[in-house]
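Encoded as structure tokens, the structure appears first; notes follow it.
All protein chains but one are shown in place.
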């Protein structure tokens, strides 16, 4: 079934068993993002130590794609240097906007590669990106804060 | 030529030799009407004595249809009782809006019957009616004034 | 002529195409936009091919024909609504028509019947589409008027229990939807219009979801303004209608300014042509207006009552089939007396986006989300719903496919 390209097992797994879906009480930055076209919402907390992402936690309502995507994101980015996280983010966004034209680098994107099928469903790209945009926003805020400290 | 139905000789005659085209200095009502779609303008002065139209005079710029139409109007309506003038006006308006479907009563409309061809050119109906609407307006004002007097 | 959706479908070329590698198109999204019959598509093409010129702007034959085509469409719309020809204003969609009203009302000087001063009240409801909510929020901000609203009951009806405290002597405008695009609820207008007029206010009807689907007569409803969109009424995109009582349109200030809406213009000032012209500056959306005329004639020929009866049959069947599905919850009234053919529902933990995607994969087009009525979905306690909406070309088979699809989705995401 064509749909299985979109809903890969990895995605359904993350959807049913979302990782880090419990807001941690301590964080450097907290953001709330909404997808205005469908009403999906996410809260995301981020902690950065010495340029390394030490924690990402989240809560929210949304479709399997948005939930799985943020769950995968947390597994992928926690422990990474912030610069490396940005490079992964860029590759993920490029993959989403590729309309299925590029395969994506599995070595870099790991489980996130399972979301490649989303790029063929334009209306769902925003779902996949919701958590990533929240992360990006939070990281900017966290870094600005660390400069002030 | 099809066009000759529109530009009947009577019309071109009136256009070249317009009747009563010189504003009389005395009047019961004076109106200024404009055709906003083409910019044509008319001033019309009207005098009513004991319910009889004793004078209509006018000045203005406009196409042959509008000029001929008001010239014909003055010849037709001067000397008529106001009630009769309204009945002629109604018949003329009906003729203009007929899309060529009714011939018009020559006994009532006299020279104005020559304007029947206009009804087939919707964009020109307003030209033919410009003077008539000015007359109608002036007559209402003149009668209102006579009631006050 | 008996009503047969299978015959009607033949008029709509889109049903000849296939979805997602060869599946039959089950189009259940007419609440968002309707499909178009060939006669409408051809009317637009025919206008361009044979009569295209700037209407009301030329003394040449093409311009005359374009004007005639435009003005006959206007009288078709007037007849369809039971109004007068000069009471029909063409816009690009209902959204523009509602904004026209809100802006023009906001521009009405003191002394004008529409003038709003601080403390005057404008009434809407919690079930409004954003298009009939945000323009009034903005109007309230500009004028200092107060925005009030009817709440929605848990079963999806307007709560009219406190009608006298919502519509009061301070109320100037009441703007309500005829049928909710989310819940399907049809509102009881008689009582609302009466109360509105009793307090001397103006009643504006958002008829986007009713005019395409049932007989609507502005005279019988005794309302003051009505808007609907061509694209939801088997007509072209890019055309909407504002109907207004002649006496009110005469008093309402214009909204968009430009060519052919004027009486006189100098460098510093301008005066206006009579309605409807004063509301229609610029070269009109002529081909679309002509197409809309043909669309409404098409609907009239089939019969608005017949269409409504058919939708009732479909909706009743859909509700009964959907209610059999475990965990499926219909958001909105289930009593057919209170509703039209838009059915929203949730499906347990399965997100509407996922359900919609799954159905799409089977060729079934539904809409998911807040349906541009976000305060309403919030009020109903759901983040989003899945909506199936019906029209003259839908069949009972479409409903069976929908119900089967929903069950399959349940298995897939289990």
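As written, the chains take the letters A, B and C, and residue 1 is the first residue of each chain.
Simple rule for what comes next: a residue touches a chain if its C-beta (ideal position, glycine included) is under 8 Å from a C-beta of that chain, and two chains touch if they have at least 3 such contacts.
If you're wondering where the values come from, they're calculated on a predicted model, not measured in any experiment.
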Field: Contact set of the excluded chain (shown chains only)
entry: A, B, C
Field: Which residue of C:229, C:344 or C:395 touches the chain not shown here
entry: C:229
- prompt: Considering the whole complex, which of B:62, B:104 or B:122 touches the chain not shown?
  reply: B:62
Contacting the left-out chain in the complete assembly, out of C:44, C:87 or C:224: C:44
Query: If the hidden chain were put back, which of C:84, C:199 or C:256 would touch it?
result: C:256
Message: Using the touch definition from the top, which of C:3, C:103, C:317 or C:412 touches the missing chain?
response: C:103
Message: What does the interface between chain C and the hidden chain look like in terms of residue numbers?
response: 13-14, 17, 19-20, 25, 27, 29, 32-33, 35-36, 40-42, 44-45, 48-50, 52-54, 57-63, 92-96, 98-99, 102-103, 107, 126, 129-131, 133-135, 137-138, 142, 147, 149, 229, 231-232, 236-239, 255-260, 262, 264-270, 281-288, 353, 356-357, 359-360, 364-369, 372, 374-375
Query: Which parts of chain B are in contact with the chain that was left out?
result: 1-3, 6-7, 12, 37-41, 61-66, 121, 124, 127
- prompt: Can you list where chain A touches the absent chain?
  reply: 34, 36-37, 121-124
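Everything that follows uses one rule, which is that only the chains that are shown with their structure count from here on.
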Query: With chains as vertices joined when they touch, what's the shape: line, ring, star, complete or other?
result: line
Statement: Taking each chain's mean CA coordinate, chain A and chain B are separated, in whole Å, by 77
- request: Report, in whole Å, the distance between the mean C-alpha point of chain B and the mean C-alpha point of chain C.
  value: 45
- request: List, in ascending order, every residue of chain C touching at least 2 other chains.
  value: none
Task: Name the residues of chain A that each touch 2 or more other chains.
output: none
